[in-house]
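Just one protein chain is left out here, and the rest sit where they should.
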Amino acid sequence: MSELTQEKIGLKSRRREQPVGRFSNLKLGEILARQGILIAFALFLIGFTIANDRFLAPDNIMGVVRSSAILGVMALGVTFVVLSGNLDLSVGSMMSFSTIVVLDLHDKIGPVLAIPAMFAMTMCLGALIGFLVGYLRLNSLIVTLGMLSAIHGLTLTYSGGKNMDIADKEGTWFSVFGQSDLVGIPVPILIFALLASTLGILLAKTPYGRKVYAVGGNGLAATFSGINRSRVVFTCYVLSSFCVATAGLLQASRSLGSQNTVGQGLELEVLAAVILGGASLMGGSGTIFKTVIGVLILGFIQNGLLLVGLQFYAQYIVTWIIIILAVWLDIAAKRGKLWSPIA
Amino acid sequence: ADTMKIGISQNNVGVDSYQTTYEKAFISAADANADVETVVLDAGGDVARQIAQIEDLIQQEVDAIIIWPTNGEAVIPAVRKASKAGIPVIVTNSNIAEQGFDFVKSFSGPDNITQGARSAEIMCDKFKDMGIADKAKIVQISGQPGYTTAIERAQGFEERLPEVCPNVTLVETQPGDWNREKSQKVMEAFLVKYDDIDGVYAGDDNMGVGALNAAKASGRDGIIFVGATNFSVGYEAMERGEYWGSIYQSPVDDAEAALQTAVDVLAGKEVPFLNYFDTPKITQDNMSNYSKPVF
Amino acid sequence: MEPGTLSTFLKRGAIWGFIVFELIFFSLAGEFLSFSDKAFMDLDNMLLLFKQSAPIGIIAVGMTIIMINGNIDLSVGATYALSAIVLLDSMTWPMFAGMGNAVIPIAWGLALLTGVVLGALNGLIVWKTGVDAFIVTLGAMLGYRGLVFMYNGEQPTSHLNWTLVDFAEAQFLGLHTATWFLVAVTAAVWFLMNKTVHGRNAYAIGDNRAAATNAGIRVGPHMLINFMIIGFLASLSAVAFYSESGSVNPNDGELYELWVITAVVLGGTKLTGGAGSVLSTLGGVLAIQLLRKGLGHIGADTETVNLAIGIILIAVLLLDRQLNIKGKEELRV
């Protein structure tokens, strides 16, 4: 690297008058308007509160957040994958895998060893996907769909198809992750919050986060900037599998027993939460904060509709409408126009 | 004797441990019988795939076909094809619609409607013991929408309950999709919404235990949980005294009955057309008579 | 583009190569592993293969258009189920009572109309709100499924009309009715995408939407029409399938969207739009169906089937990549 500093090159400044008023600062109102998703969130919180006065009861809120935590933890990881311009449809199936594995190992080698062993196994799967998508550049949709199926087969083989349950449910401390409270807040919420803030900072504030955005925004430009695109994608999948393992731990600890299909179908819910939060499927845009909002929206929709007591099919229909309205409002606020400019 | 080639198309094996245990039991029963060779297929819950599998089995010229219908009516034309090809068809676990009876030799499996009815009786009897049969309020968590088993169990329960306990009210039903986690979420909402819940009927023990977990987490005691299809989790919860009762149904019996029926049909024996195997009530009171389910 | 240049054919060849591989593998493995006396590559079995590929195949052909156009449709499974309900239920409506078999074309028409309307609704929302098609149709996947359940609760909707069943089971020139549907749809869509202005514009929009807009192509109406086409094809698939089976579960067609998309991507259509071919999609559909059939033929159990399907999907991509490597001169990116 050259010894020269910028000062030695002598950047002589070329003074020019900046035309006054040509560039004004963004106004507060505009900044608010960009957070359309928050407005949407607020709107239907109000709606549900009117429909059922128990909706905003602290217990209920705590309950919703707690049961959203598992989905939420997975969504955090998937946010990284989506930001890097890829998809991950294998998270549901992988979560079933980690839940089953940790429950099985709990009785065989004890929780202290079972937890790291399960994390290691899950993250190996994540690394495999990361290798296929990151280094071999295979299409992530198909790879992860294939892994969805393959990991399901793996789980069935591992468990012999049976439910997996901890023998001594009363006597194990393993339930702390899923069932106990700390300073009055359920531990799953704390774990979710901790992970969300850590990953949020990782994404927003560190060089690694910057690289994830760059790779998802324009992989070629990232490569031309000396970023190892393969490695970034690889780590995103490993990170995602770490989140999945955490979710599996929470799940296992919450119910101390599980079906083989505990995570089935979660992949689309997770993806919906991430997209609802405003991340672009094309990669390169989205934040952890928004994903958390997306997770909460989904959780509160489900809970709110149950509280209102709609038939389940009416819930489907209302969810449809809310998802589209929320995203519509979000982008309409960003572009400042209700209707799209598509010709 | 010549070996019998028997093909089976199951509903959706990966989805719960009942079906997986069934598959395992079926394979080992077939292995135990030197005269039987099997092709075990899984429709993954998809009617189209199941019909394709029946067509494939016909094309492979198996001697008999066992089918666990994904849809009791949609498979009728495919079953007719098998029957036209001279291949006897045995239906297992949940029956096909009457229109198709002409094309099948026998049905073997549990009676879902009776199961639902029995669950209602278990629930009612318990309420009577507790002296709240006049005012109890219950909620139902049903199986995956669209599945025959889910529909029939709910139907049996809902029809029988008013007959035995006319004053018990079923305040709300929501599906739990055979999924413990989903059921737990549904129950959490019920608990917020209703201050007064005396009983929960769940379409299977997995969901029942999910609901139980929700109640435990929110510290609500005194709720009577009744399920159907006693899983080992349910059995354990009964041992702990947290879960009241369920319906004892063994996938091993189910699988063995189906295979035996097929073998009998091929051997030219007379078999009854409706071949229900018994699924008794199991509660904390009589559970010592039953061994813990293996699944 | 005049399709079919040698280089593009070779690039798309991976899927056909894979089909050949499957045929050989299952034929050989079948000799040792299967107790069936029938060979895997039996003519009847191959004819069945086409027939069994029809439900997914017809939708996949539609999905190819949508994906070339740069969108995606996750609601096809629900559209398929709802059209099936309309098809079967309408035959029992009192207003058509006494019409005998004349009700069949009416029921078909109503079912197809359902698909077109649902597709149009998706298309309109995508067009007018500018919300990404992924989200619009993810929502619709739930919403349309809700309509399915609303129609008849959790009960299956059934109407067995044996005339219809016989028609659907019939074989003409050896091909089953459903196969004819698949063939006709593939041919029509191939024509549409390669020979007509609409098709070429759809390619352009998917390739570079800004360029298409700049050139004065009206992006919205094209997307709307394409969503109507896929809606139509989803219901056509239902018509072909349920004419034969006569009963629809409310959760039929679930996960179809994923298998359809898999087939389309295996066929080489880009998820980002602008490139793809209907014929290769057909290859993707056949490859998947053949895989299931073959695994059944050799008697693999559920775990193995799941594992094998997963691994093989990935293997096909690897093969494709290997075929497309340009050699040393390629940019290392």
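Labels A, B and C are assigned to the chains in the order they are written; within every chain, residues are numbered from 1.
Please note the rule applied: a contact is a pair of C-beta atoms (placed from the backbone, for glycine too) under 8 Å apart; a residue touches a chain by one contact, two chains touch by 3 or more.
To be clear about the criterion, contacts and distances are computed from a predicted model.
According to its UniProt record, the chain left out of view corresponds to "Sugar ABC transporter ATP-binding protein" among "Phosphoserine phosphatase RsbU", "Phosphoribosylformylglycinamidine synthase subunit PurS", "Sugar ABC transporter ATP-binding protein" or "Pyruvate dehydrogenase E1 component alpha subunit".
Note that the absent chain touches A, C when the full complex is taken as a whole.
Touch with the chain omitted from the figure is made, among A:213, A:313 or A:328, by A:213. The chain not shown here is touched by just one of C:80, C:127, C:144 or C:203, and that residue is C:203.
Annotation: of C:212, C:248 or C:291, C:212 touches the absent chain (contact as defined above).
In the full complex, the hidden chain is touched by chain C at residues 1-2, 195-198, 200-201, 203-204, 207-208, 210-218, 274-275, 327-333. Contact between chain A and the unshown chain involves residues 1-2, 4-6, 8-11, 13-14, 16, 19, 21-26, 30, 201, 205-207, 210-211, 213-214, 217-218, 220-228, 284-285, 343.
Simple rule for what comes next: only the chains that are shown with their structure count from here on.
Inter-chain spacing, taken between the CA centroids of chain A and chain B, is 35 Å. Shared interface positions of chain B, defined as residues touching 2 or more other chains, are 13-14, 20, 23, 145. Annotation for chain C: residues touching 2 or more other chains are 149, 302, 305-306.
Chain C makes touch with chain B in their complex at residues 34-38, 42, 44-45, 48, 51-52, 55-56, 149, 154-156, 158, 160, 165, 168-169, 241-242, 244-252, 254-255, 289, 292-293, 296-297, 299, 301-302, 305-306.
Contact residues on chain B toward chain A in their complex (touch as defined above): 13-17, 19-21, 23-24, 145, 172, 174-175, 178-181, 184-186, 188-190, 192-193, 206, 209-210, 213, 217-218, 231-233, 236, 240, 294-295. Residue ranges of chain A in contact with chain B, taken from their complex: 52, 54, 57, 59-60, 63, 67, 70, 152, 156, 160-163, 165, 169-170, 179, 251, 254-255, 257-262, 264, 302-303, 306-307, 309, 312-313.
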